[in-house]
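Take this structure, written in structure tokens, and hold onto it; I'll ask about it next.
Left out: one protein chain. Kept in place: all the others.
Right, subunit A next:
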């Protein structure tokens, strides 16, 4: 009910979706930086693969030499060589980091 109302509101007010709903916003600068806003935490984190929780999905970033420059509650900056960004289905329990 709340979600429906929110999406209706964004449509009517013509504001970006990520402002009202929790939709992630990805800003990529070249191949080296990726800013993820509205993330819901880290699922796993390795030098060549980072998985993040976003909304009801999972964001998988593949590449090399990943360093998370900073982590704020709603913002995350990744530096490294980014090769691939994909969405995947959310698996429950982000504890095991060996996916």
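Here, a residue touches a chain if its C-beta (ideal position, glycine included) is under 8 Å from a C-beta of that chain, and two chains touch if they have at least 3 such contacts; residues count from 1.
In this text, contacts and distances are computed from a predicted model.
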- Query: Per UniProt, what's the omitted chain called: "Similar to stage IV sporulation protein", "AAA family ATPase", "RNA polymerase sigma factor" or "DMSO reductase anchor subunit"?
  - Reply: "Similar to stage IV sporulation protein"
- Touch assignment to the omitted chain, from A:55, A:68 or A:85, lands on A:68
- Please give every residue of subunit A in contact with the chain that is not shown. 41-47, 66-73, 94-95, 97-98
